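Only one protein chain is missing from this complex, and each of the others stays in its spot.
A and B are the chain letters, set down in written order, and residue numbers restart from 1 in every chain.
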Amino acid sequence: MPEFEPRIIAFCCNWCTYAAADIAGTSRIHYPVNVRIVRVMCSGMVDPMYVLKAFEKGADGVLIAGCHEVDCHYLNGPLKCDAMFAKLKRVANALGLGDERLRREMISTSESPIFAQVIEQMVQQLKSLGPSPLREGVKV
Amino acid sequence: MNLEDIIKETKTYYCLECGKCTAVCPVSRHNSNFSPRMMLERALVGFQNELIHDRELFSCLTCYACSKLCPSEVDYPVFTQKVRNLASGEGEHGDCTHSGIIHTLMRLMSNSDIKQKRLDWLDGCRTSQKSEVLYFVGCAPYFEPIFEDIEVSPINIVRNSIRVLNALGIEPMVLPNERCCGHDLLWTGDVETFKKLAQLNVEMIKESGAKKIVFSCPEGYRTFKIDYPQYVKLDCELVHITELLVQDLSKLSLHPRAKQRGSKLGAKIVTYQDPCRLGRHLGIYELPRQIIKAIPGIELVEMEHSCEESICCGTSVWTNCSSCSKEIRVERVSEAKATGAELMITACPKCQIHFKCAMVDKGAEKGPDVKMEVMDLVNLVADAIEEGK
Partner (left out) sequence: MEEIKTGVYICHCGLNIAGTVDVEEVARYAGTLPSVVVARNYQYMCSDPGQALIKDDIRNLGLNRTVVASCSPRMHEPTFRRACQDAGLNPYLYEHANIREHCSWVHYDKQLATGKAKDLVRAAVRRVSCNEPLEIKERPLNSNVLVVGGGIAGIQAALDIANGEHKVYLVEKEPAVGGHMAQVDRTFPTLDCSECILTPKMTEVGQHPFITLLAYSEIKEVLGSIGSFKAKIRKKARYVDAIKCVGCGECEKKCPRRTDSEFDMGLAERGMAYIPFPQAVPHIATIDRKEERPCKAACKDACPIHMNVPGYVSLIREGKLREAYELMRRTNPLPAVCGRVCFAPCEDACNRGQMDEPVASRALKRFVADQVNVDDLEIPQVTRNGKKVAIIGGGPAGLTAAHDLALKGYEMTIFEALPEPGGMLRYGIPQYRLPKEILKKEIAYIERLGVEIKTNTYIGEETQFEDLRKSYQALFVATGAAESLRLDVPGEDLPVVIQAIEFLRNMNMGKKVEVGKRVIVIGGGNTAIDASRVARRLGAEVRIVYRRSRQEMPAASEEVEAAEAEGIKIEFLAAPTKIIAEAGNVSKVEFIKMKLGEPDESGRRRPIPIIGSEFVVDSDTVIPALGQTSDVEFAKRLGAKTSRRGMMVVNEATLETNIEGVFAGGDVTTGPAMVIDAIAAGKKAAQSIDEYLKGEAVSPKENERTPQKLSEEEVSALKKRFPYGDRVKAEEMEPEARIRSFQEAQRGYSTLEAQQESGRCLASQIEGCIECGECKDACEADAIDFSQTDQVIELEAGTVIVATGYDLFDPSVIAQYGYKKYDNVLTGLEFERLTCAAGPTEGKILLKDGREPESVAIIHCVGSRDQNYHEYCSRVCCMYGLKYAHLIKENTQAAVYQMYIDMRCFGEGYEEFYRRVCDEGVNFIRGKVAKVTEVALTEEEKGKLIVVAEDTLLGRIVRVPVDMVILCPGLEARSDAEDIAKLFAINRRADGFFLEKHVKLDPVATATDGVFIAGCCEGPKDIPDTVAQASAAAGKALSVISRGRVVIEPTIAHVNEILCQACGRCEEICDFHAPRVISKDGVRVSSVDGALCKGCGACAVVCPTGAMSVSHFTRKQINALVEALLEV
């Protein structure tokens, strides 16, 4: 049977991480195909609901990535995102969803290699973890 | 189930269009677009589409204020429940609060192979694996982080519930992988997932060998008592914690609060908010009152509307929480304040959440002051027992 291919949803802020992913492209930095990027204007825009929705719909891992505090386009987006993320973790934890499936990163435009790296790592990690326990209930 | 059947089942045919329902409906009072009578009307003339795509379908609090007065005993809440089921088939879910995260959580719980970590709060509670009594925890572990910001601690309620049981000499069992009872999904029309949750719960309970299930959450109680039987089979005695308490009040040594130790039990004069599920749904009005009166140093005063006539906390099943539902809550809190009470007691965590939420006022330009201490009956009792120690 084929190797398990985890599915990752990456919420990326338009100004930093999404741009970093673009530059990863222009500079042909290859990374696993498992990731699907959702473009948001700011990491502070990510509602915990979106993340749970992703898991509900069968994601194995979710990445929320945006600017570093210093280069936020909206002053304090990253801080707001961190607050949301902390809450999210507690809920996810109650659900028995391991920490490894949720990842929060700050990746600036110039850090496209890091973006690729993070995806690489997540894929490896999730492969070893196996499918998300929340996957079964996915309605197709 | 199609509209026909719903109309039959809920005796909608008998509607006299007298409008009592609308007259007494707390929502209609603040939201002219909503009228139970009109909803039934539409159903009767067969405007199904109009009915299920009307946002107000999800505005109903299913609080039973209407049906209690209905001369034809039309079961409007159940009518609503069933029609919502039709609606959800068409992708209608109403305006979910908290971006719908709570419904999603419940759906996620319907996965058979999740392993929850929901019991990290049991410290100070005595539980046992082979007790005949099972305590149904409910959604508290999930609500805790979500409602932190309005300083409501559902965990505190369930922890105290177990402590109270302990005080009654009961060491209940709790299920490590208990699922949501499904109440909110049922009432928002997602019967599919509701069934899954019901089955999962029932299986676990059967395995556990429990004979008796105790609830502190009226919604869980109502769901097990009235809704589960229609979909799953479970022969267990079901009791609400108030029922237990009343039997053995004498066993407890309840003490008037001491001001120190920041005990939440601050007020001398208190009033009681009947949760619609516990009250009009299940007819439990007196028990909570008896318990409150049993605590020395506390005087219970009634609000203008109480027991059968009491007004709901303004929003239910996490949908259509609107300016209207805020008005209902403001009105209710004002009633409570008008009694001169310093503390509002309720027996449902959601009542507490909704009232506390209505008190949030972070804007620079402040609104009318509706701040009031709200507290769960169980916490009240637990504190009174604490004082005894």
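Simple rule for what comes next: contacts are C-beta pairs under 8 Å (C-beta built on N, C-alpha and C of every residue); 3 or more make two chains touch, one makes a residue touch a chain.
Computed from a prediction, not measured in an experiment: that's the story for all the values here.
Colleague: Which one touches the absent chain: B:Ile7, B:Val83 or B:Cys96?
Modeller: Once the missing chain is taken into account, the touching residue is B:Cys96.
Colleague: In the full complex, which bits of chain A touch the chain not displayed? Write them out.
Modeller: Residues of chain A in touch with the missing chain: 7, 9, 14, 18-19, 21-26, 28-31, 33, 36-42, 44-50, 53-54, 57-59, 73-77, 80, 84, 116, 138, 140.
Colleague: At which residues does chain B meet the chain that is not included here?
Modeller: 95-100, 320-326, 357-358, 360-365, 367
Definition applied: only the chains that are shown with their structure count from here on.
Colleague: I'd like the Å distance between the centres of chain A and chain B, where a centre is the mean of that chain's Cα atoms.
Modeller: Those two chain centres are 36 Å apart.
Colleague: Going by the contact rule set out above, which residues of chain B touch chain A in the complex?
Modeller: Contacts found on chain B: 98-101, 104-105, 107-118, 141-142, 144-146, 148, 196.
Colleague: Would you tell me which residues of chain A are touching chain B in their complex?
Modeller: So the residues of chain A touching chain B come out as 47-50, 52-53, 55-56, 87, 90-91, 93-96, 133-137.
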